[in-house]
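As you look at this complex, bear in mind that one protein chain is not there, while each of the others sits in place.
Order of writing sets the chain letters: A, B and C. Residues in each chain are counted from 1.
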Amino acid sequence: MRDIQILETPLNTQSCHDAVADPAAGGIVVFVGVVRNQTKSRKVVQLVFESYVPMALKEIDKIADTLYQKWGILHVSIHHRIGVLEIGEIPVIIAVSTPHRQAAFEACQYAIDTLKKTVPIWKKEIFENGTVWVSAHP
Amino acid sequence: MRDIQILETPLNTQSCHDAVADPAAGGIVVFVGVVRNQTKSRKVVQLVFESYVPMALKEIDKIADTLYQKWGILHVSIHHRIGVLEIGEIPVIIAVSTPHRQAAFEACQYAIDTLKKTVPIWKKEIFENGTVWVSAHP
Amino acid sequence: MKIKLVTFGIAKEIIGAPECNLEVKVPCNIGDLKQILMTQYQEFKKLQSIKFAINENYQEDHFLLHEGDEVVIIPPVSGG
Partner (left out) sequence: MKIKLVTFGIAKEIIGAPECNLEVKVPCNIGDLKQILMTQYQEFKKLQSIKFAINENYQEDHFLLHEGDEVVIIPPVSGG
């Protein structure tokens, strides 16, 4: 099962967990990103996520390919949300199931690290007195 | 929040996730153990988990201490089930939240690795033609 | 020849529109396009990086553009 979605509605941890559950799985690792209430001690009010959706799905699909090839995973579920998010809401969930747990940790961490580098999704932080496109400038 | 429980009823991934959610968390990592349908190609029918409960809670508490001290985690939730489990059911869930995601992965992995070494819980695999206390013999 | 630019994130704010047409000399590769944009829009020089995608795939500097190509400007991503 390869469950890749970009959604405009709230994400759900249980859904991603259930998508990768399997009697042959020894372990499931789930990473849940959360919108933090501050960046470098500046108070974040809201976040806006924007995506070039067809390419983002394609890039996430490449990540999934690597998980199957390199870590022999059983299933993967990657959901990313776009639109306006409030503090504490979930922009991303990645769930991976594998026969042995070590591979699940490694694969899940690779997936989130790579997603943050290659997938065309952009985050704008809204502060009380301004906005910033995250990572845009050095 | 330090949510440590040994339960005789089915575990729930969402509960552990919710127990560690926090607006100051940048990431949550959840490990979910699953009862596999085979061990070394021998078909497992059921599993029985037994525990020396008061000491198990104490040992899990020591693991939680280390997570706070070494990885500066925000919250941890560790649920372990005992009794009879069917294939695909969940014996253990560990959820950890941290300000930055790398620490959550490391802390969660340390917790499950250590739990398997130090916490007085024993697993008996029931096969079609016999039973085995896991790890008892070399 | 004419190419179409599509923008997201901070690139959309720099260009001032989600898409626009651009007249470029032939031949023109991605590297040339990057230079043209940095000259026309100084703000692009301040970005950490700038990449380009065609047909939903990243393309390198040497990739040659053709009349009517739709080029997506990919400023530094920050998903997750």
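The definition used in the following text is that contacts are C-beta pairs under 8 Å (C-beta built on N, C-alpha and C of every residue); 3 or more make two chains touch, one makes a residue touch a chain.
For clarity, every value in this text was computed on a predicted model and none was experimentally measured.
Colleague: Report, in label order, the displayed chains that the undisplayed chain touches.
Modeller: Taking every chain of the complex into account, the missing one touches B.
Colleague: Out of B:28, B:95 or B:112, which is the one that touches the chain we can't see?
Modeller: Hidden-chain contact among the options goes to B:112.
Colleague: Which subunit B residues would touch the chain omitted from the figure, given the whole complex?
Modeller: Residues of subunit B in touch with the missing chain: 33, 49-52, 54-56, 58, 80, 91-92, 112, 115-124, 133-138.
The rule is simple: only the chains that are shown with their structure count from here on.
Colleague: Find the geometric centre of each of subunit A and subunit C from their Cα atoms only, then give the gap between the two centres in Å, rounded to an integer.
Modeller: Measuring from centre to centre gives 26 Å for this pair.
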